[in-house]
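Down below is the structure, laid out as structure tokens.
Here the complex is missing one protein chain, while the rest keep their positions.
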Amino acid sequence: MFWNLPFIAVVALSLIGLATIVIKKNLIKIFLGITIFESAVNLFLISLGYRAGGIAPIFTSAPSTDMVLATPQALTLTSIVIGVATSALLLSFAVIIWKKYGTINTDEIRRLRE
Amino acid sequence: MRMSKLVRTGADLLYPFALIFGLYIVLHGHLTPGGGFQGGAVVATGAAIVIVAWAYEDIAEMIRKVTMMAQESAGLLLFIGAAILALGFGYAFFYNVLANSGGLFGLPVAFGPNPGELDTAGVIPIMNIAVGIEVWGGLTIILLYLLSGLKKEEGT
Partner (left out) sequence: MNGFLITHAPALLIMVPLIGAFVAPFVGRVSPKVRSAWIILIMTLTTLVALMLASDVFLHGTRIYVFGATSPGLTVPLDSGGIPIRIIFTIDAMSALMQVIAAVCGFAVLLYSISADRIHSGLESYYTLFLLMITGIMGMVSTGDFFNFFVFLEILSIASAGLIAYRIDGGLAVEAAIKYFVLSTIGAMAVLIAIGIYYGEYNALNIAMIASRMQFTLLDQVALVLIIAALAMKCGAVPLHFWTPDAYSMAPSSVTAMLVVASQASLYGLFRVVFTIYNLTLNAMTVGWIIIILGILSMVVGVTMAIPQKNVKRLMAYHAISQTGYMLLGVGVGLAVLGNQPLMESFGYIAMEGGIFHIINHAMYKGLLFLTAGAIFFRIGTYNLNRMGGLGHSMKYTMVFFIIGALAIAGIPPFNGYASKLMIYESVFAFNPVLAVIAMVVSILTLASFVKVFHSIFMGPRLPEFDTVQEAPMPMLVGMGILAAIVILFGLFPQAVVDTLIAPAAHALADQSGYIASVLGGA
């Protein structure tokens, strides 16, 4: 049970993130929801990287069979970098929407109807 | 919106330290936790402090968009260039040709516990530096565009 705690946190965080995306009307809050969801996925990846009894993969005299493959950490870093690009792009969209429409309430940003 | 003199002086003082600390993280990316992205982000934080403390117009001369854009592209080109280097020696794309070669960053890594030698790891430090330059430019550009709304006249 205790070792499943990170995965419970992952589920809780992703539900919070998705609920924020669905319920909130403020664009910035929706984007925050996306960021929370991304954090949940990052936590998931990093929790997968834990191996009981493993040794950090640093160049030492430890037996190489006990060393942990650092792939999940690399994945998480890549995912964080992509997350930064994503939030930057989304926030700049929010800035443009604010300049053009004067609001960031999703109920009022509905001009795209033919 | 220009903040109080205390904040502005503090930001001015912090800026070089943020710069140095970020560059340190970039350069030691292959030895200590951190690397190109993290170091570049720290440098960009320095820019963020200055932009928030001063107004956008005040620092537009100091931190120029054109330079930052050029930095972004140059960093990425350096990164790809370091990867292409391997093709010239007949290896696959991204192969670490400089490691243990005796040339630039080419010392073999000492075995066992040691403080770490900067001059190791081959193309990895070069790629860290490239990514550092790129993230510095890229994140600063993003900050400049997002914070360009902070005009002098607003507030006090």
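Chains: A and B, in written order; residue numbering restarts at 1 for each.
The criterion applied here is as follows: contacts are C-beta pairs under 8 Å (C-beta built on N, C-alpha and C of every residue); 3 or more make two chains touch, one makes a residue touch a chain.
What you see is a predicted model, and the numbers here were worked out from it, not measured in a lab.
A.B. asks: Name every shown chain in contact with the chain that has been left out of the document.
C.D. replies: Checking the complete complex, the chain left out touches A, B.
A.B. asks: May I ask which residue of B:3, B:52, B:76 or B:146 touches the chain that does not appear here?
C.D. replies: Of the candidates B:3, B:52, B:76 or B:146, B:76 is in touch with the missing chain.
A.B. asks: In the whole complex, what residues of chain B lie against the chain that is missing from view?
C.D. replies: So the residues of chain B touching the unseen chain are 69-70, 73, 76-77, 80, 83-84, 86-87, 91-96.
A.B. asks: Considering the whole complex, not just the chains shown, which residues of chain A touch the missing one?
C.D. replies: Chain A touches the chain not shown through residues 18, 21, 27, 30, 34, 37-38, 41, 44-45, 48, 64, 69, 71-72, 75, 78-79, 82, 85-86, 89-90, 93, 96-97, 99-101, 109, 111-112, 114.
One rule holds for everything that comes next: only the chains that are shown with their structure count from here on.
A.B. asks: Counting only Cα atoms for the centres, state how far chain A is from chain B in Å.
C.D. replies: 23
A.B. asks: Looking at the complex, which residues from chain B come into contact with chain A?
C.D. replies: 37, 41, 109, 111-113, 139, 142, 145-146, 149
A.B. asks: Going by the contact rule at the top, pick out the chain A residues touching chain B in the complex.
C.D. replies: 59-61, 77, 81, 84, 88, 91-92, 95
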